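Encoded as structure tokens, here's the structure I'll be asking about.
The complex appears here without one of its protein chains, the remainder shown in place.
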Amino acid sequence: MPRQEFEDRISKTVESLSDPKTYNVVCHEHRLGEPLPSIAKLRKVVNMIREILFPGYFGNTSLRPNTTRHYMGVYVDELHELLSEEILAGMCFECQDDNSVKIDKHKARAKETAACFIENLPEIRRKLVADVNATFINDPAARNLGEVIFCYPGIRAITNYRVAHKLLELEIPLIPRFISEMAHSETGIDIHPRAKIGENFTIDHGTGVVIGSTSIIGNNVKIYQGVTLGAKSFPLDDEGKPIKGILRHPVVEDNVVIYSGATILGRITIGEGSVIGGNVWVTRNIPPKSRIVQSRPKSTTFADGSGI
Amino acid sequence: MPRQEFEDRISKTVESLSDPKTYNVVCHEHRLGEPLPSIAKLRKVVNMIREILFPGYFGNTSLRPNTTRHYMGVYVDELHELLSEEILAGMCFECQDDNSVKIDKHKARAKETAACFIENLPEIRRKLVADVNATFINDPAARNLGEVIFCYPGIRAITNYRVAHKLLELEIPLIPRFISEMAHSETGIDIHPRAKIGENFTIDHGTGVVIGSTSIIGNNVKIYQGVTLGAKSFPLDDEGKPIKGILRHPVVEDNVVIYSGATILGRITIGEGSVIGGNVWVTRNIPPKSRIVQSRPKSTTFADGSGI
Amino acid sequence: MPRQEFEDRISKTVESLSDPKTYNVVCHEHRLGEPLPSIAKLRKVVNMIREILFPGYFGNTSLRPNTTRHYMGVYVDELHELLSEEILAGMCFECQDDNSVKIDKHKARAKETAACFIENLPEIRRKLVADVNATFINDPAARNLGEVIFCYPGIRAITNYRVAHKLLELEIPLIPRFISEMAHSETGIDIHPRAKIGENFTIDHGTGVVIGSTSIIGNNVKIYQGVTLGAKSFPLDDEGKPIKGILRHPVVEDNVVIYSGATILGRITIGEGSVIGGNVWVTRNIPPKSRIVQSRPKSTTFADGSGI
Amino acid sequence: MPRQEFEDRISKTVESLSDPKTYNVVCHEHRLGEPLPSIAKLRKVVNMIREILFPGYFGNTSLRPNTTRHYMGVYVDELHELLSEEILAGMCFECQDDNSVKIDKHKARAKETAACFIENLPEIRRKLVADVNATFINDPAARNLGEVIFCYPGIRAITNYRVAHKLLELEIPLIPRFISEMAHSETGIDIHPRAKIGENFTIDHGTGVVIGSTSIIGNNVKIYQGVTLGAKSFPLDDEGKPIKGILRHPVVEDNVVIYSGATILGRITIGEGSVIGGNVWVTRNIPPKSRIVQSRPKSTTFADGSGI
Amino acid sequence: MPRQEFEDRISKTVESLSDPKTYNVVCHEHRLGEPLPSIAKLRKVVNMIREILFPGYFGNTSLRPNTTRHYMGVYVDELHELLSEEILAGMCFECQDDNSVKIDKHKARAKETAACFIENLPEIRRKLVADVNATFINDPAARNLGEVIFCYPGIRAITNYRVAHKLLELEIPLIPRFISEMAHSETGIDIHPRAKIGENFTIDHGTGVVIGSTSIIGNNVKIYQGVTLGAKSFPLDDEGKPIKGILRHPVVEDNVVIYSGATILGRITIGEGSVIGGNVWVTRNIPPKSRIVQSRPKSTTFADGSGI
Partner (left out) sequence: MPRQEFEDRISKTVESLSDPKTYNVVCHEHRLGEPLPSIAKLRKVVNMIREILFPGYFGNTSLRPNTTRHYMGVYVDELHELLSEEILAGMCFECQDDNSVKIDKHKARAKETAACFIENLPEIRRKLVADVNATFINDPAARNLGEVIFCYPGIRAITNYRVAHKLLELEIPLIPRFISEMAHSETGIDIHPRAKIGENFTIDHGTGVVIGSTSIIGNNVKIYQGVTLGAKSFPLDDEGKPIKGILRHPVVEDNVVIYSGATILGRITIGEGSVIGGNVWVTRNIPPKSRIVQSRPKSTTFADGSGI
């Protein structure tokens, strides 16, 4: 390709890519002059929280009676600063108008909200301690609590969920969703931060788990990899858009176990103490203490190597 | 272990690992003196493309009428340089002979091909805008297009697919496959770059989705996590190797919805407007407007805690 | 929120988070003064091993007759140092008492064990060469061995497994589990390092695969994405904790193929040469040369757009 | 040292270091909640300016007729953002009171000032082109202008000076001083940003050069390493503090050459066209076209090796 | 150059470079298996100390009554760990024998010494506060103490000196010298850590200052750039090696000012209150309250441009 032709083709493409008509739906103008949430900083936020919750596992905390308080003080201080900043970025991401009065209000609210979140850390730790214990008891292969905390993807995903859920309760936009997608990418476990999950929750292996936004899960529930708590079809409004806020995901009561690959759809209830076998398709209510398994597969023997 | 014994054992192992007989099948001699494709640089390539396609989301682009064109110009220029380099590395990866005439030809073709790819970016953006819209409309939990672009793994995977597919059409080796594996690792969604996918495509949650290389997908299709569009057994040649290029994956027509965990295998057709329920196993043609669901699981109630 | 109130609330939270009662179950005191295993260093260990096993793919090795031995010598030397350090960190992670006699013994054993592991690298390479060949032959879409080594998540997961399995045989705590979780996060494939896997093993696509700790897999086995080799319920001891060490995962004999999403639970045997179809739920022995498929789904045609 | 004693001694030291009486003179409370100037970002600012002024030398600018404007546009845009931020940090460093009205005014002024600085870049480039030419002509060892721009510490120091001087004229605190100290550290050349320096200025080698804050230097001046343009004693006020703003450094007229190590102190004038020899001590006016050299050293011959 | 010839020449060079005879004087075998002092970690040590001494200038310390103690506690804890490690590396650098009893003793002493050093930080801060004040009062161009702390190379060099001097008093090998060379490289100021320097010390500009190892400097001394406090010739022992430990550098009494470029050599005394002019060569005692200046240079006027 001659030099001039190359330059012309590239220039034409730049023109086309710079034409507002082609990008105005999918471009992001940084609102109020504030930056986008930073993926790197949100990772740091989550890592700090993990170190605060499980001291000594994910940071450099040197735990001795004299030093623990210093480390907690510093981590909490740094967390407040970093989290306020990201909360603000999340607010500006969704905010429509652009004036400097608003930005001052946003800043104050971001700091306030970050402080509220921090006040909830002791309660989040209490719940996660219970989740770690439940996970340990549910897995004969686990050697000790330390291994569960340090290695298990289920704990990582539940940690992100409990953090994101609290941030969502504090009405922070975008950041909660991002934090759960972070765990989704790392573990394959996709828990919507709006879902409600009880205590002593175990996810084993976890890849492919989906827990939809209006799901409700009781206490002492255990689910395996590939389990979906999803929605069936959903009603559309007059413009053909889905109506928001309809309860469309399952309610899973206490003490339920769901084996790998089960797909449970719609606002149905899986009754207390039930066991749902793997790979089933469930779209109706299941009474308490039920045992549901896939109907028996067809089995034939064959002599040739022709496969399936 | 005494020092000398240690040295001897290590030395013996180094000998063994350096014996060409043990590695010559699985070593890579950098052909024509050019380096391997660089994983870090390919990540940068994909990130640049994402910023060009969705300006303002993944970079520092400061979008104002006066500046957009400058940013697009610079990004396109940098992309051309980096992509040419990686395309060349991909070519040399597969190239068998080693002479300097070839390398000059390769270099020219790499630059030409990178320019052709760049010319296709406006069209790729057009398609992705439609995919984003479809995803938004299909998910009641989505708050706005920005959240879909910034957080949704489905959009990330489809972006990598549309980029990799175009690179494959331009006959670039290795790089397309690597770009789709990059999305696979991040999202759990594995779309072969050779697959053909229509417009307004939605993948929800996505972990575990597999779309094989000869699949054809129509417009307005939505698939959920864990769906496989795969091959059954495939014929072998006389040496026992699989015959390449046989059409062995499904055709999914327009307006089909496939729920989580469905496994659809072989060169069959899922007819227009059909709905495939979760966890089914489908190996035969499905007529248009069909509804397929797993046969009802066995349900029993139990009083004891013996599980499944 | 007034400044003073803010300070008070934060201080109170720091108090609470520093209360040993709230964290003493889930904190990690660095035992014997040695650091935690380092995630970054373990990544480097695995990458070095990959470069030693497949020279020229994952590093800067410049392979020429005169240089290969130098590179192998240096890589092995660096690997020994880094791996000794991480093995020591793993030992201290689980060690309960804290005295300096112990630490010297641990150090000696860590170096010894790292050397033993290195002596096994030629054998690990031999097995992985066979796995790469099997994967190539099993996938019509693969263009050459290089693409399989460089891009395929199955090979990455099997490599980590074979490395972790050997480390576990050498009785190193924590590190093997961490190395398999590393592959789990990157590929969605979760192979417990204690599982026993034969030669010529293929995992295709792989996301969602789970292979439990007491599984036994023969030679020439191929499994697809989403396959679970798991446990059913397991017996508890008097304190309600699961009894460790019970054989509770399947035995898969030679030449078996298992399609995507199959869930196979309990200490059952899948007989030689069987083919297990996708999405089935199997909890009983399967005789050799069986073909198991899900019972046919219900199919209806519909005219309205009401979905499932 | 027993554990407890260690803890006590460390704790006591922490107490002492945390006692406000010991640090309140030398601590920095981040005023108005804004961060300190960032050393890393100021380095980036200076590097960006260098790339804008000398395109193609210090960055990735790919200079072609079609692309230069894009690169300049992007660099200027990025520079404006980064520089505004650092100017603001500099303002807050010196600002005494702490209220949010002020911070908004500061922000606006920082952006305005950054824009004014950018408007001066073409003029700064014009002057530096002349400095580069003068340096090239003055050094027989220089091979070409490119070498002078890329390698010569004199050009680096003069660039930082011309940038810092303009920022000081725009009344920005702290940042100009920091930028000249950056060059001082890299080159050993210490030019106060308040000094006034004419055109076609050459500093050769440069280590140890000091040019004080009220110095005035004409056109076509050349100075060598180790030259000081400094102050003698200076008057103190009633509190014993030096009186600020007194003219206390030399005036060097056009076409003067000053050889290495000359020390020139006080508000004296070195007349047009003079040559000052090395290592002299000058504290009085020098008429135009003078030639000043050190009085001849004492020379003896010696036979023994006793040295000096 | 043909391939084979190239390989042969390179191989031959590798042989030669690997011949112990050629490197055994200048190679470093890591003694006792411990690593070399790490340049990167020593930089971090010095930066931490600077942040502890001048809180809020060089780190992220967020200074509020509630948080200062936490930050000091954490910084001191981290400093103790890092410094112990580097002290140990310094000990092993000089240690000749290689047995594991020794290493345990070294470790204990390294930790002890690091704690002793930390106990001296309050006193080091007290002295540096005085140095900062003296520097501020001595420079009419300084705007405030903050600028002096943040920007002035003299303060940076004196800080490193006071730290290194204390470490040397604690008999730590190598590290003190390295810390002063770090300041030397950054500022051009070379103060031997063994020199003794009083209070209220000012170095202005500083490039080229050398203060030799047996120098003694009183209180309220000010020296300018390029000043040497050095040794003349020194006696050799019978093997022709310099005899260590002889007092061979100047004593500078209180309230002395030394202007730029003065060279003062040998164990002489510069009497209290003296002023030494620039560029002089002083090798004999100077009585108190002397004023020493270079003899007047020769001055001629010239009409031609022939230079010097």
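Each chain carries a letter (A, B, C, D and E) given by its place in the written order, and its residues are counted from 1.
In this text, a residue touches a chain if its C-beta (ideal position, glycine included) is under 8 Å from a C-beta of that chain, and two chains touch if they have at least 3 such contacts.
Everything numeric in this text was worked out from a predicted model, so none of it was measured.
Contacts of the undrawn chain with the visible chains, over the full complex, involve B, C, D, E. For the options E:I52, E:M72, E:L167 or E:V275, the residue in contact with the chain missing from this view is E:V275. Seen from subunit B, the chain kept out of the figure touches residues 7, 10-11, 14, 64-66, 70, 100, 104.
Contact between subunit D and the unshown chain involves residues 52-57, 62-63, 68-69, 72-73, 76-77, 80, 111-112, 115, 118-119, 121-122, 125-126, 128-129, 132-133, 137-141, 143-147, 149-153, 186-188, 205, 207-208, 224-226, 232-233, 259-261, 265, 277-280, 283, 293-303, 305, 307-308.
The chain not shown here touches subunit C at positions 60, 62, 66-67, 69-74, 77-78, 81.
The definition used in the following text is that only the chains that are shown with their structure count from here on.
Repeating the A-C interface, with the same residue numbers in over half of the contact pairs, is the pair B-C out of B-D, C-E or B-C. Averaged C-alpha coordinates put the centre of subunit A at 52 Å from the centre of subunit E. One inter-chain figure worth recording: subunit A and subunit B are separated by 23 Å, centre to centre, where each centre is the mean of the chain's CA atoms. Residue positions 10, 14, 188, 207-208, 226, 259, 261, 265, 277, 279-280, 293-295, 307-308 of subunit C are each in touch with at least two other chains.
Taken chain by chain, the contacts fit none of the simple shapes, being neither an open path, a ring, a star, nor a full set of pairwise contacts. Going by the touch rule set out above, the chain pairs that meet are A-B, A-C, A-D, A-E, B-C, B-D, C-E, D-E.
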